[in-house]
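Note that one protein chain is taken out, while the other chains of the complex remain in position.
On to chain A.
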């Protein structure tokens, strides 16, 4: 079933309401009047909502399967280990929501309260929201075009009652399209601290990640840094290192040097990471001595330092 006509020029386009494909669309008059191009009132509503959220971090990658959701989940777990830190994890991968599985929350449902949707809590200080909680079966496919996905993201940001939060982590799908544009657009008045960009060492990933970095520059999103995931594989039998994804063009290290972006760290491929994710448990707790855990903790600390140094201007005003 179509929510918008095929060939919809987009509500912000100069052809909005005037194109041939607009004929018969219920929103044609609205678009033709120019109302579609006006700033979305939700932006201000979200700005108000986000006043109780101190730091907002987007986890991005142009490439799929590099470990964005794994990293987002463990960033959330790591930050929430301090029970005085309130953490929120928002999954805006509408078609492929992995966060419920990784956080051990499959099958949970979202509840409504007077103040909006309640996130699902893993711990008292770690709340999660995902479209996965709105599906009635794990086989349900979310076959939505861009505008409907954008509407869902708007609702997640405007209607979820996050409460007082120190860190809001937003996990995204791969790419540079509707979900990413909407997240940046809807949070535009609320100040995003920055983006953490995930890659793996091979050029096929870096090629997409460079595009993502360009996307960040285009939309003026600060980049906290890059994480190179699956850097090396440590054989559980002989303990020797090998490169499953050889960095034929120098890996993230050379890319970051070229583009003058911080490399936050490199995380080795530990087979236990996948197993913890499948079980919905924190790998940091399951394998505290793994080189991968040490790498994660160092990266999390650098992110905290970045957020600590880059306080939003409103906070300075309020505290003076």
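Observations, loosely collected:
One rule holds in what follows: a residue touches a chain if its C-beta (ideal position, glycine included) is under 8 Å from a C-beta of that chain, and two chains touch if they have at least 3 such contacts; residues count from 1.
Here is the rule we use: contacts and distances are computed from a predicted model.
The unshown chain of the complex is recorded in UniProt as "Cytosolic Fe-S cluster assembly factor NUBP2 isoform X2", chosen from "Ferredoxin thioredoxin reductase alpha chain domain-containing protein", "SERTA domain-containing protein 1", "Cytosolic Fe-S cluster assembly factor NUBP2 isoform X2" or "ER membrane protein complex subunit 2". Only one of the listed residues, A:90, A:126, A:170 or A:269, touches the absent chain: A:269. Only one of the listed residues, A:242, A:257 or A:298, touches the absent chain: A:242. Set against the missing chain, the residues A:17, A:78, A:127 or A:175 yield one that touches it, A:175. Taking the complete complex into account, residues 4, 6-10, 62-66, 69, 94-96, 98, 101-102, 138-147, 149, 173-178, 180-181, 200, 202-204, 207-208, 210-215, 218-219, 233, 235-238, 240, 242, 244-246, 269, 271, 274-275, 277-279 of chain A touch the chain not shown.
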